[in-house]
Every structure is written in structure tokens, then in C-alpha cells.
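All protein chains but one are shown in place.
First chain written, first letter: the chains are A, B and C, and each begins at residue 1.
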């Protein structure tokens, strides 16, 4: 019975102005030439800060690529374009760019720097890359990033709805852990208590200051990062992803009108938690009320019919993955909530 | 630049009734014979539950020892009494017993099970043992425990003042991290941001439910445990111990009337945080108000004179350890607070 | 300065009859469903032993695939066919099959079992997969296999020329380490002495019994496996691959008539070592004489003209990779040896 060995990022920086110091963070460990992958449509002002910082610290730009597609095939293709001189891969922006950069870095065996420009989900510091393979969504194991650089001012400048998405994704840790525990009791799925406690605690921690300011964003980013660490400890996504993610995946797969990932998982977590024991439903409700989460949902309400289909399909989304949805016909309850819970007023149509 | 590798406990259990399952936790990984070290004066009712659980699961008791003295010399002596057949060391109770058990297990190279019966400080899951060597206090590196078993009902049954001590020790993470950051700016002491963020966040997390019930104790224990993990990541005690601990050490060394460690460090953290920037002073004040921390202090007030001497001695307690006290003559400010801050009324005499 | 952490296979079996126990090795850690990749043209008798062993131990065959092409693209395609129920990837046979299995397992994050049926190079237990990307040869980092199963009787039944290839590949560790040391002196390339000593020693170890019997094959396989460990320690292929591999790569890239990898690298090591100081040239000569290495070469002699071109191209095969060939016009010396060294008589035409 040896201790559980995990690898952690050797650099974490969460502060205003971190982006301007990106070149410095690369220069210190002598990563003198990098490939930089960024999101489609990343504001020039942000990209320019990053590029100038590289230049100022003498970091060569071996490759600059705008990511349009998050697939393994694309990561492999990009791998072929990374020159041998390249010492690290940097991902700047949102989900797709970070996932492709993480995947390419993993294939190449190069250090990976995650530089999210918003905190809208837990992908920036998770040990997997979410990419498609032959058009189907897959999670590829990559390990945690080697470095995480979160410029709080940049993230504060991102739209509020992205912050809400991050809050929603965070809230789903409550339901994920409850589903994990349920799977242990019903099916003997092993639970790593350290990972479960860490995941659960990460939500509480953000609740201390659930506000859209730099301190709140720092707490949210830290909470989501600790979730990544919890996944690494558990060796699975169980501490971060349960029935609420199944519903979100089902929505995506069914081709429902796209919403931000965290708005879907957060709303699903609110619904699912009502079926689980404990006080998570109230806590999530309070968290969403304090942050104004529902406003972002109301700006573009979900389709009730799409959700009905997704909830019914959810239990079969993942093989061998027991959740509360495996043992309950949840839709009638959810439909009643959608009809009567005033918090949800205007969130579905 | 490889990732930071750390070893974590492979078993963590925090729940009511965990003590009754101790034998099971040992039996699963086939640790069929153990040495059990317990605190002096541990209630028979608690010890009996542990011993019965071992018996029920066929775990042999290779050695049963009541710990009276927390010294390296004692740990070495005990090492000589651990028979070769022994497969693990279990520590049950409070500070001293756990420290000696951890130290002996480390010397013997045996797995160590920490079974705290109260949550009064962060020692139960820290990567060091706090013991004396030739009468002087030392921190010996041991790594984190292999298993942490916290019976929430048992800890809830411990006196409220021990809970307050745990809250006080937790609050000192705020001041410790601020001192660490200061030491970076003044002296270039390297800061591990992941550890610092995790440590800071652990306080926020408890604040979500700072209540003396099982959920509150679980959050407190999780927070203190994450602090242990933060120390392991940092490779130092910096994320958990700053100027507030220097004051507490000085009190101990000066032979001041003994108080619980966390009552000393908590009160010191409240004072010290007033000198640091940010809003930690207000947060600690709120935390102590909500938990009733000061009541435990008032039951046996501190000596103002002893604190004066300790605060003056504190900066020289540790070589090469910059804190806010290294650059401020703090006592006048503290004396003013003790005189005028109503929260402190009745806490000093 | 932390110690160097490396991951090693948790199962190694080198003995006669190991293939018949493959199912048992998978059943013990509960890997109840596997994907098995095997070489094109692997004798049915061998494959049948493996499949029967799986059946006998209740291991489901989630996927059975005959590998024809060793490319990343193929590994990615295969990743799409590995069902979620699959718990491990097993590679049975020679180079290509093992490389693709290793690569697919790495992409999927599944345990990888290497089951070589001959010991003709060090690929079966190296921390990289040698595959093509868009038609160009690449080494992708994968970590070492999780399990290595070498059936000595099966490997003894493989053609003698494959054994000679293994001997040739092993001998190239001498020249690789010498090139590494040279790169340190000339260019400051960091040398990991533990890896270099281990690599060097692995050749000596086989020399104790350089015979084509089960004991000799066990020593050869152990030596090549320790080379894989040395690469993992060094974090590079430097301990196993130097100028002799550059020549071999150049031959391959130039489309020279294909020979076994180890016959090429071994012959190149013999030539290159004559330019390096020390007594490696004599030792390689003795090793080849005792094992009859040259006989395998003579069966299908190399083209002197193809080698001339390859030796001239070799220094430019890898960016930033200093070797003895970077500082010497080697061909005239090699040509003289080919003409006059009686060991090489009949080896070139």
C-alpha cells in the first residue's frame, strides 16, 4: 500500500497582469521557443499582450496557430507542424484552444502552459483533453498542465455569462460527488475520499465570496483548479462529473441549441440535486441567486422539449456509470420544478 | 521542468462511525498486525471501540502504548519495541500521540494511520512530526499519513474548546500565506502558488459552514487536511505557519501558562492580520465571532505581559524566516488592540 | 533538488511458458477485457497460445487487430475502435505491432502489456513509440510499458537473425553513450550519469553469456529492458541512440534496401566505435565474433554506396544532436575498414 503519487503543475500564477509576465514564466525555466495555440476570435488586444511578452523575454515563436476545431485528428496534424526546436506548448483563450494545445503538448511530450482568458469551466486545469475522434466527443488522458497562468484582470474583462458558466460547472461538483457515492453503495465503484472531499470543499470555498470581482474570480479559478487536482488524485473524472454532465452531453449529442457548457451543467446540477439527499439543492440555489446565474440562462432560455429528450437519454450516455438517473425516472420531477420553481421562471421555454 | 510529484494518503475516511470500522480499513490492505499508540487519558470508551474493531477484523495488536512524551528519543525507543511482524502503526487521540506514532512509523518505514479524536490543529495530517530533541522542539519530516480516519461523531463529542483551537489554527493560514508572500517580495523566498492558493482557500471553505456540527467538523478537518497537502506540495511549513506561529512558539518557549495551540495561533493571527494588507483581519474577526472562538479564550485569559515578551522574541525564533514581525515593532499596535478592540475584551489580563 | 521520480513496469516476466500465462497476468489485476494487437504474419501457433490463455482465464477479447502500419494516424483510428469496456491493450509480436499497441494504449490511458516474440531491438520496453506521422518517422513519448512478458522459449524459436539484430542494437549503447559524453564536452548537453552507467553496463552484462540459448536471451532482453529504463531516467533516447542510429535512420530515409534495424545499428556501431576513444571497438568486435553477428549481415550484404550516402547524410538527420559524426569526415575511414577489416569481409558489396 504505497501512497498515491500525483504530478502537479510546477507553476501557478493567478493575479492581475499575469499575461504580461508570460514570457518571464517561460524564460525562467529556459523554454526559449514555444508553439502558441489560441482561440478563434481571441481579441487582438489579449493576444498582443501575450506575444509582446514573449518577444520582450526573448522567447521565439516556433508556431502560432488559431484553433478552429478540437479534434484528435487536428492535434495530430498540429503535432506534425511543431518544429523539433520547440520547448513548450502554450494555449491561450477558451475551451477548444486549450484542449487542442493540451492534447498536442501531451502527444509531443512537451511542457504545457494553460493560459485561460475566462474561467467558464474546469477544463483549463483538468487532466484530460476534451476532443472529438471521428466526430465523437472523447476525453483523452493528458495529465495536469505543467503551468497555469490566470490573469485575473483579463478574466474579469470577459463577459459575465462566462463567469456564470464557471459557477455552474463548479456547482456540478456537488452532484457529481453525490452520484459517485451512490455508485459506491449500489455498484461498489471505488470512491477516493480525499478527491471527493477536495471536490466538495472547492464549492464551499468559492461560496465565501461568490462575487464577480478579481477576488471572486481567483476563488472560482482556484476551486476549479482543485477539481482538476481531485480528478488527478481519483484517476477519473468522477469527482467533477456526474449525472448533470450526462444531461449536458446528451443535449450536445442531440444537437440541441448550443449553450455554454457550465450553463447546461449548472442548471442540470440544480435539477439533479433536488433528487439527492442532503442540502446541496438549497446551497446551489443560494449560490445561483447570489451570483445571478439564472440571468445568463434567461438571456437565451433552454428548450424544455430538448431537455426532456436529453434527460431520458442521459442514463445511457456512458457505459457502466451509475448515477441517480440510473434509478429514477427524473423527468416528471424536473418538469414540475420547471413549471413551479420561481428561480427557474423564464429559464425554459 | 518536471511536474511536482507528491505522495498522498491512499485512504481518507471522514464520517460518523469511522472508528468502528478501523479494523476493516486495516484488514482490506492486509495489515494484519499493528502497533497502536494512544493519548494519555484517552477515554476508555473511545479506545475500546478501536480495540474491538481490530479484534472483530482479526487484526493482531502487536503493541499497545500510551504516549506520555513527544520526543524523538521516545520514538526511537518505541521503534525498538515494535516487533518485526508489525505491519502498520496507528495513532489514536490528540497531538502528542499522533506525533510520536507518525515519527515511529516513519523511522520504521511502516504505513501510518492517523485517527484524531478531535480536530484541534493541523498536525493530524501534516508531513512533519512535532517532537522534542534533547528537550528542544523540532519538526521532523515524515511525509503525509498513509491513512486518515476521522470519526465525526467522536470529534463532535470532544470539548468545544478543541474545536475552537482547530478554528484558530485554520485562521492562521491567512497570516501564514501573507507572511510567505512578504518573504518573497523582501527576500526572494520562493512561493509555490498552488500551495498558497490551496491554503488560503481552505479557510474560505470552512467559512461556508463554520458551525460546531458534524458537517462543520468535516469541513474543518478537510480544510486542515488540505493544509497538510499544501505543505507537502510546498516542501515546507510556509503555507501553514507564519508570524502567528512564531508568537505561539515564543509563548511556549518562554514557559508561559499553557493554552491550546490553536487558541494561541488563532489569537496571534487575529492580531498579526491587522498589520497585513487585505481584508483577512475582518474575515478572521467574522469567523471567530460566528464560531464563538473568543469564549474559549476568555475562559482562561492570556497574560498580557507574557504576550508582550513573546511578541518581542518572535522575530528571532527561527533563523532566516522573514515575516511581518521582522519589519514592524508590533507590540504597541497589539497593546492598543488589546485595550480597545471589544472582541478582545476579557481575553487578556 | 528532489530525487528523480520514474515509473517502472509493475509486472515483468521473462521465462519459458510465459505466453501461456498471459491470461493469468491479466486476470490477477482484474483486467477482464483487453484489446490485442499483433504483428502481421505472426505464426498462428503463437497467437493461439495467447488467445487460449485469455479464454482460460476469462479475459474477454474486446478487439483483435493485425497491425499492418505503424503510424500515429493508425493508432488514432484504432483508438476509436477500442470499446469503453476495454481495460488494457496487449501487443504481441514484433516492432510495428508493439509500437502501435503502445501508442494506442497511451492515447487511451490504458495499461499496456508488451509481449515481444523476438528480442530484435530495444523497442519492446522503451518509453517511446516509433511511428510515422504524415509518412515521417517520429518518436512519441508513451512512458514504459506497464507489463513486459517475454516467453524465452518463443523468442528462442525466432530466427537467429532476429537475435543478431538484438545484439547489434544492444552494442549501439556503447557508441550512444560515447556520443552523449562528447555532446556534453562540446555543447554542454546534460548527461545523466546513472542512465549512462546503466546503459553501458547493460552491454557488459550480456557479454557474460552471449549465447543463443534461453539464458542468453534472458540476459539480452534484460539488457535491452534496462536500456529502456535508462531512457526513462534520462528523459531522452540519448543513452540508447547516437551516431549509429543516425546512420541507420539515414539508410531508411534514403530508401536503402531494408535490413533489420539491429543489423544496421550494430554494423554502424562497429564502424563508429573505431572513431571513438576507449576499447569499445574491440569489445563490439569480440561480441559480434562470439555471437556470429556478421553471418546474418553476410546473408544479405549491405550496399557500400548506400552506406556512403547515409554516412554523409547522418549528421544532419537530427537537429541539435552532436555526435562524433558532427566533427569527423567519417566515410574515408569507414571505407578503409570495409576494404581491409577481415571481420567485415562479405558484409558489403
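Keep in mind that, in the parts below, contacts are C-beta pairs under 8 Å (C-beta built on N, C-alpha and C of every residue); 3 or more make two chains touch, one makes a residue touch a chain.
Nothing here was measured: the structure is a model prediction, and the numbers come from that model.
Asks: Would you mind spotting which of B:140, B:153, B:189 or B:335 touches the chain that isn't drawn?
Replies: B:140
Asks: Given that one chain is not shown, which residue among C:92, C:223, C:272 or C:310 touches it?
Replies: In the complete complex, the chain left out is touched by residue C:223.
Asks: Hey, which subunit C residues sit against the chain that's not shown?
Replies: 1-14, 29, 31, 111, 143-144, 146, 192-194, 197-198, 200-202, 204-209, 218-219, 222-223, 225-226, 233
Asks: Name, in rising order, the residues on subunit B that touch the hidden chain in the full complex.
Replies: Contact residues on subunit B toward the absent chain are 5, 72-73, 76-77, 79-80, 84-85, 107-109, 133-134, 136, 138, 140-141, 318-320.
Methods note: only the chains that are shown with their structure count from here on.
Asks: If you take the mean of the Cα atoms for each chain, which one ends up farthest from subunit C?
Replies: The most distant chain relative to subunit C turns out to be B.
Asks: Would you kindly give the rotation angle relating subunit A to subunit C, two copies of one sequence, based on a CA superposition and rounded to a multiple of 5 degrees?
Replies: So the copies are related by a turn of 180 degrees.
Asks: Please identify the chain lying most centrally, where each chain is represented by the average of its Cα atoms.
Replies: Checking distances from each chain centre to the full centroid gives A.
Asks: Where the centres are mean C-alpha positions, what is the separation of subunit A from subunit B, in Å?
Replies: Roughly 33 Å, centre to centre.
Asks: Using CA atom averages as chain centres, what separation in Å is found between subunit A and subunit C?
Replies: That pair's centroid distance is 40 Å.
Asks: For subunit B and subunit C, let me know how many angstrom lie between their CA-based centres, rounded off.
Replies: Whole-Å distance between the two chain centres: 52.
Asks: If you look at subunit B, which of its residues touch at least two other chains?
Replies: In subunit B, 2, 5 touch at least two other chains.
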